[in-house]
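Note that one protein chain is taken out, while the other chains of the complex remain in position.
Showing chain A:
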Amino acid sequence: MLSLSCQPTNSLARQFRRAFHDKRWPGWQVIIGIETHAQIKSRQKLFSESLTSSLGEPPNIHVSPFDAAFPGTLPRLNQDCVDLALRTAIALNSQIQTRSSFDRKHYFYSDLPSGYQITQHYAPISLSGHLRIPDRESPIRIMQIQLEQDTAKSTFDPRTRTSKIDLNRAGIGLLEIVTEPDLRSPEEAGAYVRALQAVLRAIGASDGNMEAGSLRCDVNVSINPIGKPPGTRCEIKNLNSIKFMQTAIVYEVHRQRDLLSKEGGVVPQETRGFNQDTLETFKMRSKEEAPDYRYMPDPNLGVLVISPDRVQDITQKMPELPWVTRARLVRECKLSEQDADILLNLDAGRDGRSAVAYFDDLCKQSRKPTVVFNWMVHELLGRLHTARLTFADNPLSTSQLGELIDLVQSGALTGTSGKLLLREMLARPSSQTPTERALALALLATNQEQDIDQVCAAAIAALPSEAEAYRRGHKNVLNKILGWVMKETRGRADSKQAREQLLSLLERDVEP
């Protein structure tokens, strides 16, 4: 079954069926392949002891003599990076190679201190694999996975006309994951990248964050009239969001179609960039201008031998894969597929653990998963988003949010007070428990009926004209009276209970 569905999907019938559905370019088939570079989430760099860095750190603080290509330094392969590459290979059903090796890719650029990048050109660590994406029968085939070094970061200041180089990133491990040309629309391309992100995050191989640069995509696009052989491809480099990637593909399809629609028109093979302001692709270099990278086997690193024992060990310790998690969330936690996907696509939390792990933790103490989801996604995440933050900024521990949920569920806190408390906890994070904070804020629900009765009577007494209006049939006025009650109790009153009490008091007054 699997092997069958792995076959190239080039049957004419399928091409027609898929392509004709795309009203944007009727009669044309779009062929897309994606090359992603995912920063490996290891503590240290690929070949040196320097720590890896995160965005926003001061420049040039994680640099060893090796990273700066000082003479006399030699690489030492970080086996943690290899393990994460192996996990990725296993997750992508890819064939781990018993023997792989490293090569030097040469070019002169200020972000490459040694004048070469160590990569796996001739013998990658893993070959042929596949990844399933939603709404598509056949999986996307993975051509290969290779380990390589990230480059330094150079920024050009046009005002001072100077280039600045930050070596923090130089030598961080990258996983280059290359697909076969199996994708057929911008949407499929987006779905593939999202699926890949989810896998990399689930197995802890990478943050997969495109905005932060820990996942970058190069996209190959070609178009051809349906039923004709594939056209000439153009590569669009360095796309740093799924939205931009899809926009770039759409632009590229239209551009190539315009070229091919002219009499004798051809698409020249070239490498293109994407302008985020104009949302257009632009020519960087033609095939003739492509650099000769002079690949050479690295004479220091030798052969990387992966034993079957090592693969088996990693297979046994594999974290749950996204599609397994998704099925579990839907089947066991009774979440909708849509809600499951929301959880799966969230950034990792502050401690680096995934949002799903956070969710699972909350559900552990026999809390109802749908209630947990509601608090975690609609309330907590909603609040964070309002403040332009993401789940990665979430300051609440699972025990804090869990206790808050318990307080509301037990009735100790009204829903309104619970939301107020959450807002308070996010605005001023502390190690205090929600109970302590609720007490300090006098938010704990007053469920003594005596109190509510008194406040409701006081409300009617305080708002005689409103009470009169209600009695004359203006039922909406009740909300105003209820609002007075809630204001007076600072939200502690159970609004349902208060409403009933107000009704009974008002009705009673009518009767005599």
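Observations
Just so it is clear, contacts are C-beta pairs under 8 Å (C-beta built on N, C-alpha and C of every residue); 3 or more make two chains touch, one makes a residue touch a chain; residues count from 1.
Operating definition for what follows: contacts and distances are computed from a predicted model.
Matching "Glutathione peroxidase", "CMP/dCMP-type deaminase domain-containing protein", "Glutamyl-tRNA(Gln) amidotransferase subunit A, mitochondrial" or "DNA polymerase delta subunit 3" against the UniProt entry of the left-out chain gives the name "Glutamyl-tRNA(Gln) amidotransferase subunit A, mitochondrial".
Touch with the chain that is not drawn comes from one residue among A:Ile31, A:Leu51 or A:Leu77, which is A:Leu77.
Touching the missing chain, out of A:Ser94, A:Ser114, A:Thr247 or A:Thr281, is residue A:Ser114. Along chain A, the points of touch with the absent chain fall at residues 65, 68-77, 104, 106, 108-110, 113-116, 161, 165, 292, 294-296, 299-302.
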